[in-house]
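Note that one protein chain is taken out, while the other chains of the complex remain in position.
Naming follows writing order (A, B and C), and every chain is counted from residue 1.
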């Protein structure tokens, strides 16, 4: 099972220059905490609800006029290829220090996103599955 | 080991009426994503960076004049007693649908906070410990 | 949830002096790997399928005449009280180096047994539960 099958494919994107108020509307409607900024050729960055809260308020910006370009994190520390396995992804993820990773195809096109929380969920389900095989099969005692 | 020992005791609190801009400053300085609103007698609610992003922008509020009272989540779905164990806490946590829980003493005074992420971390460390006992002790093969 | 509720209560016991061949018959019928030796007043030890294989063959004993007393592990490194929680049990279990633990009431009477594998299974189910709360509740992205 490759990362392309395991990641979230319903990733939400906006174009550079999009107003922050469009993004917070999307975040509320779709119950998401981050959006990727891309023009479909290139990925420019990512913006989270936290980036917006701290950016708008601490820098005293007008949320109705500010664009994502001013508050997003530019580039990505780590981009994961869709054709690697979960375990290979783990090796890479452990060396970075961020929480969200775009998943791309061989040409660098965005295919999905995966978070550390997603990975924990995948691992814990695997673990519960393996544990229940051990349990069902005995002898445990 | 009771929840009082396992929770984060460095929880950040502000009084009702605090301006949102004071809270986002605290969130940036202390690298936290939520703050509890209390007057030291009573807990009134909790506010997250996400509450601020969506509240300020989507409701078109002035971040320099808005107070936490307008954006916080009032009351708590679940408050955990500091003298219960992790497993007992899990039983309660699984029935709720939120991510952060205040930990209180017998009189209801705030003693700390615990999140689902903290619990996952605690469980995974326990699991790695138990797995390494099994590994060291053999026979595994 | 106390250990008394989490442990296996269908623990199989035999009296001191029982022939090994009675025990292996029980192990096969009930699909278990260990049996506790007790006279209902006192617990004397535990015997596993491995103890029997290595004991009978390496010591060249007659399996039809040997009793459990000759091959069992005498006493228990750690006995767990039924009224403690899982997390408290973990603290104790991590300091020992064995794989199976009798669970007893306040008077020392055997109530059940718990293994490291059981504990891994319990922890992994908890973890999958917590992970699925995080997943369902969002925002993860």
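Assume a residue touches a chain if its C-beta (ideal position, glycine included) is under 8 Å from a C-beta of that chain, and two chains touch if they have at least 3 such contacts.
As the structure is a computational prediction, the values presented were derived from the model and not from experiment.
> Have a look at A:19, A:61 or A:90 and name the one touching the chain we're not showing.
A:90
> Could you tell which one of C:20, C:80 or C:133 touches the chain left off the display?
C:20
> Given the full complex, what residues of subunit A touch the hidden partner chain?
These residues touch the chain not displayed: 1, 50, 85-88, 90-91, 93-94, 97-99, 116-117, 119-120, 123-124, 126-127, 129-131, 133-134, 136-137, 139.
> Since one chain has been left out of the picture, which residues of subunit C touch it in the full complex?
Residue positions of subunit C that touch the missing chain: 20-21, 24-25, 27-28, 33, 49-50, 52-54, 56-58, 60, 63-64, 117, 120, 124, 127.
> Using the touch rule from the top, list residues of subunit B that touch the missing partner.
Counting only subunit B, the missing chain is touched by 8, 11-12, 27, 31-34, 49, 100, 113, 115, 117-118, 120-121, 124-125, 127-128, 130-132, 134-135, 138-141.
In this text, only the chains that are shown with their structure count from here on.
> For the identical-sequence pair subunit A and subunit C, what's the CA-based rotation angle in degrees, nearest 5?
180
> Validating interface symmetry: for the copies subunit B and subunit C, is the fraction of residue numbers used by both over half? Same or different.
same
> Could you put a whole-Å number on the gap between the CA centroids of subunit A and subunit B?
23
> Subunit A to subunit C: how many Å between their CA centres?
For subunit A versus subunit C, the centre distance works out to 43 Å.
> Where in subunit A do residues touch two or more of the other chains?
As it turns out, subunit A has residues touching two or more other chains at 27, 33, 49, 117, 120, 124, 127.
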